[in-house]
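Removed: one protein chain of the complex. Kept in place: all other protein chains.
Moving on, here comes chain A:
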Amino acid sequence: MRPSVRLLNLEVPPIQGARTLYVCSVCRHAARPRPIVTRQFLRNASNANSLTEKVRRKIWGTDNPPGLKDPYGGEGALERRFKNKGAQVIEEAETPEASQAIDAAASEDAVPASADYEPATTWDGLDRVGHLGRWSDLPPAPADVYESFQVPKKITKKELLSLAAHQAVVELCLMHKLGKPLTSICEVVEHDKLIFKMIWKTKIVPSSNGQWSEALEYPNKQAEEALVYIFKQIGAEEAAETVEATEQVEETEEPLDELTEDLDTEQSKLAFCGYQKPRDNGHLSLSLNDPATKFAFLKRFSQLTGHFFPDPAAQSITTVQEAVTYVQQIMKSKPKKLADYLAKNQQYKKAPNVKVFAKRQKRSDRDEDLGRKKLIEAELRARGLLE
């Protein structure tokens, strides 16, 4: 145990002027001369006059003992690297071999020194880690734009639903006829007005064998050729080529540039190019027994109308009519009232102490229940406040 400093420090007389000369034990301890050995160790180890150096010389019995001058191996790797960068490398002639070897290993990965090096004072022009600039400053990429699969507004009118079903059926019949993948029709979100007019004029006459490819009845030969030509472009080829093909069609048939501009501005907001209902209802009786056809139809129909079909509904649907009816039913159905549910609940019927009301209960209802409503009304009448 260390002896108490207070006890050791006997220079201060204990009685006379104890208060004025009082120095606290910490300060006294700090002021005391430290042992020489401790201070010796605090000196730099590389100092020639250090204790370690003296011991080394004593052990070897010579003033120039072999081995490293600095027992810690000189400077660290970082220090050496910064020194090399600074282009002020002074090779010492009498560096020991061991330190030379370490230096050589370090200088391999060091940046070669350049004479015109100037340390930077600001961060302008320095290499930067991370994103170059703020992401919000970058212009939007094509991938950033969100395009909904469905139409932005759900279609609710019965005639328009039938029209959408007609369009989907005509398109799928054409894809069947051309032998193209059926669902690729969904790549075309909206048709040109002329093309849509041709689709609208095309009738559906269900064949006896239920084949979709034979159900089409075109208004004329020209329309058939045009539709077949247009639908050949869809699906197998790239989107860009489709655009080119449509351009070609436009060039060959009639100059539509002005027309399409007008359509873009005025009629693009109108669903189905302003048509209100299909010409006939032959498409409704087509069967959807083929799973691939059913899937393609429901996909296209939901794209055109904005109504999705849950799996159980899609499973139970067998004709086009059923699909249209299902969507109509969905729109009609209102949210169910809890009171109706509770009124039908058997547990509630059994409970004698539970009363379920379908309407909000007001204070007057309470009065009526307690039998004081008559009294109140009579009193109000007597005072002439109620007729």
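Here, contacts are C-beta pairs under 8 Å (C-beta built on N, C-alpha and C of every residue); 3 or more make two chains touch, one makes a residue touch a chain; residues count from 1.
One rule holds for everything that comes next: contacts and distances are computed from a predicted model.
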Among "Large ribosomal subunit protein mL43", "tRNA (Guanine-N(7)-)-methyltransferase subunit WDR4", "Exosome complex component CSL4 C-terminal domain-containing protein" or "Glucosidase 2 subunit beta", UniProt-listed name of the chain not shown: "Large ribosomal subunit protein mL43"
Identified contact with the non-displayed chain, of A:136, A:208, A:333 or A:347: A:347
Full-complex contact with the absent chain, from A:60, A:117 or A:357: A:357
Touch list for chain A against the chain that is not drawn: 335, 337-339, 341-342, 345, 347-348, 350-361
